[in-house]
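What follows is chain A.
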Amino acid sequence: MFLLEFDCEFELERLTIHAENKQLVGPGELLAEGPYFAGENTYREGTKVFSARVGLAEVIGNKLVVVPIKGAYIPRLDDIVLGRVTDIGMSGWQVDIGAPYPAMLPASETPLQHGRDSVRRDLGHIYGVGDLMIAQVIAFDRTRDPLLTTRGRGLGKVTSGHVARIAPAKIPRIIGKKGSMITMLKKETGTDIIPGQNGVILVTGRNPDNESAAAEAIYMIEREAHTTGLTDRVKAMIVERMKGKVVG
Partner candidate 1 sequence: MDGRRLDELRPLKLEVGILDKADGSAYIEHGKNKILAAVYGPREAHPKHIALADRAVVRCRYHMAPFSTDERKSPAPSRRELELSKVIRESLEPAVMSEYFPRATIDLFIEVLQADAGTRCAGITAASLALADAGIPMRELVAACAAGKIDGKVVLDLSDIEDKQGDADLPVAYMPKSNVIGLLQMDGSLTEDEFKQALDLATDACRRIYDMQREALRQKYHVARDETETEVAEVHA
Partner candidate 2 sequence: MSATHQLSPVAKLEQKAVHDLIVKGKRLDERGPLDYRSITIMMGTVEKANGSAYVYLGKTKVLAGVKIQTGTPFEDTPNEGILTVNAEFVPMASPTFEAGPPDEDSIELARVVDRGIRESKAIDLKKLCVQPGKKVFVVFVDLYILDHDGNLIDAAGMAALGALISAKMREFDVKDGEVTYKDKTMPLPILDYPVPITSVKIDGSIVLDPCLEEEQVTSCRLTVTTGKDDRICAMQKGGLGVFTPDEIKKIVSTAISKSRDLRQRVLSKVN
């Protein structure tokens, strides 16, 4: 039944999950004893699984994970991120995506309409230092810095809109179960919202009022991410705020 092999024998009464679902745990706290999978942000020592971070414990089948409350953004393949150009090199741009590693966008990973001259052309004309972009992570591992691409729908330079920055760990809450939260936000504020996995969110609307309402909602979600009934409360806040304003 289990794919992993263990050196120790398990007695029936030793198979116990100690943590309750959504229980707040910290580093070194015992989550379970037995042949459970030590999922994200947990580690195994002998027959026991411990939490490695401050977060909420979750039991998914026979896997234990800890959903962290806080933490740096560590890029993953296919992540959509919002980054800021920090340097222009010979064949691409260095982009700050808020990770402990600077990302690289090679000129070859930008859309073809920049022309075959894109290498000889002054790269600064495409993106200058300080420019914002939406990109996707196409490579990242332990030995090298993340690689980005802007070839894809919806990717590219950001020229307008409102940028909100929240803790990367809270992005799933912004999106919500099956996108429920973000759909509500877009509808109620009449904006388009692009959440970057790195905690940077782009909000574009017809007018600045809509955009700032959406931003306010986003910060509210970040503050109260751990509470229940949040979707309804946020919706109520937006409706209240948007009273008398045009929803474009």
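Heads up, the rule we're going with is that contacts are C-beta pairs under 8 Å (C-beta built on N, C-alpha and C of every residue); 3 or more make two chains touch, one makes a residue touch a chain; residues count from 1.
The set was built so that all candidates are chains of the complex that A comes from, given by their letters.
In this text the structure is predicted, and so the values were computed from the model without any measurement.
K.L.:
Chain A in this complex: which of 1 or 2 touches it?
P.N.:
1
K.L.:
Which of the residues in chain A end up touching candidate 1 in this complex?
P.N.:
Touch list, chain A to candidate 1: 10, 12-13, 15-18, 20-24, 26-29, 34, 41, 43, 50, 52-56, 59, 62, 68-72, 74, 100-102, 142-143, 169, 226-228.
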